[in-house]
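Structure, as structure tokens:
Omission of a single protein chain aside, the complex is shown with its protein chains in their original locations.
To keep things simple, chains are lettered A and B as they appear, and every chain counts its residues starting from 1.
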Amino acid sequence: MQKSLHLDPNKCTGCLQCEMACAWENYRSFTVAKSRIKVFTFHREGRFVPYTCTQCDEAWCMTACPVDAIRLDPETGAKIVLEPTCVGCKVCTIACPFGTINYVAQTGKVQKCDLCGGAPACAKACPTGAITYVDSDWTGFGKMRQWAGKTDTNPATV
Amino acid sequence: MRHLIIGSGPAGVVAAETLRKADPAAEITLLCGEAGPPYARMAIPYLLKGEIDEEGTHIRKDADHYARLRIQLVQARAVGLDTALDTALDAAQGQVRLEDGRRLPYDRLLIATGSRPSHEQIPGMDLPGVHSCWTLEDARTILAQARPGTRIVQMGAGFVGCIIMEGLLSRGVELTILVRSGYMVRRMMNPTASGLIRRWCEGKGVRILTHTQPLGISAAEGALRVALPEGRSLPADLYLSVVGVDPNLGFLEGSGIEIGHGILVDATMQSSVPGIYAAGDVAEAADCLTGQRRINAIQPNAVEQGRIAALNMAGLPARFKGGFVFNVLTTLGLMSSSFGEWQGVAGGESTEVLDEARFRYLNLQFEGERLIGANCVGFSDHIGALRGLIEGRVRLGVWKQRLMEDPAQIMQAYLAAGPRVA
């Protein structure tokens, strides 16, 4: 069974070890601005919400790419950006309705979570178990909903 | 089943691939209007910049891709369409007439012929040195002629006009842009956003003349002279005409297919003629925000429509949920984007923040507690969430007010309110 990242805001403390691990994996730098997983702070609610690509079945980014620079990794199910092929047109960044593929000015390419080829660095770095890499039969929107239902960041629901 | 697809842009290619997946036994023919493998016009600006070669523009990189999927590529232009309007048959069973006299029969037809550049109606458009910038062939010509010091006059500062500027400037040319209206990219950007883009371009050394429409082009002393109103004129070595695009519909005359601005389609992407579908820039399909049919000439829309059309052609029912217009643009390195009803709607509300000195701008448009449109300049992080919020018709709740106060919180708003997708 393929695995997916399971993100649990209830366990997140906002330490950003995941973001550093991601940046380190991909840039050999700790600069969290380059991380593909982001922890969003909901200050008024006192919540930290880690968030990244769920490798949705719809693969909006992949289908929107005009030059076939985003491919499916059959091993992990991840949609991965082939950097040499990406021309930097950014169409995927507006096509992904989850906001999880982003343009990096420094490289002139887009980037997104690629599950580190099956050993996600963020999950390994998370000190609280807020990010785990688990077996999953969830898909696409269903996965998003399951996840989102746990964020509990809308004050109306708090 | 014989599937014929006219047009090898993103809609056509994705349709062909979807058909193969859905109908392993079908015969699939992809009609390519231009020489060479299917390519993406979106990539042309990067070819002009010299960042990629022609292969980098190809929609699929593997040379055997189409053969492997048993998709037959036919290099020819369609000039006409015969439909057998025999409703007793469940297939349309018509044929497409080609430029070279050949006829291609089909059971199911997808028209994905995209757009062609609009033609300026002024004298001199046939002179050497006058080009559009739409096809790979156009790009080759420009690459061959644009050198350091080459004087280029470009008519038009819409989407295409803006994305090719960087490629042109990177070749060291002197660039003058003529804009008929007062605003660049006025179909995507409000005056504030447009003004920022203009000032940015001028800061990079581009000369921009708004409210300026050329009267004609003439050849003089081995160069061109572009005549402007009030007796003014501009010398030019190259004149680029990029004044917008029109759907490629010419060959459909007399076909009986219902046409508005484009081919009118239903939610299965089928036209008024059973068995004939349309997708991409030629299709006029429902807009999910307004409910009205419109042409939505953007890449994500094209591939989605191509996919839906193909599924229906293969007999697998699928419905297009309706798209809406959003686009992203990079003008000499300045990224901007536009979503949905960025002009706002009557009775709606809006909010904006402008950091003029640093070329950053955000404008959000709301209707009730939903986001319906946005303009962004210099803002790139997580902008896809704008699509998610708008297309998902997300009820923002308290996040409406928070976004009114700080529009940059779109991702937080998406995360907080997203689960409540209607």
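Everything that follows uses one rule, which is that a contact is a pair of C-beta atoms (placed from the backbone, for glycine too) under 8 Å apart; a residue touches a chain by one contact, two chains touch by 3 or more.
Definition applied: contacts and distances are computed from a predicted model.
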Worksheet item: What protein name does the UniProt record of the undisplayed chain give, "ATP synthase subunit a", "Peptide/nickel transport system permease protein", "Aldehyde ferredoxin oxidoreductase" or "Cytochrome P450"?
Response: "Aldehyde ferredoxin oxidoreductase"
Worksheet item: Per the definition of touch given earlier, which of B:134, B:324 or B:379 contacts the omitted chain?
Response: B:379
Item to complete: Using the touch rule from the top, list residues of subunit A that touch the missing partner.
Response: 13-17, 20-21, 23-24, 27-34, 43-48, 106, 125, 127-128, 155
Discussion item. Touching residues of subunit B against the unshown chain: what are they?
Written reply: 353, 355, 358, 360-362, 378-379, 381, 405-409, 411-412
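Here is the rule we go by: only the chains that are shown with their structure count from here on.
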Fill in: CA centroid of subunit A to CA centroid of subunit B, Å
28
Worksheet entry | Contacting residues of subunit B [partner subunit A, same complex] | 10, 14, 40-43, 45-46, 51-52, 56-61, 298-300, 303-304, 307, 326-328, 330, 335, 337, 339, 380-388, 391-392, 397-399, 410-412, 414-420
Worksheet, complete the sentence: In the complex, the residues of subunit A that touch subunit B are 38, 40, 42, 49, 51, 60, 63-64, 66-68, 85, 87-103, 105, 108, 144-145, 148-149, 151, 153-156
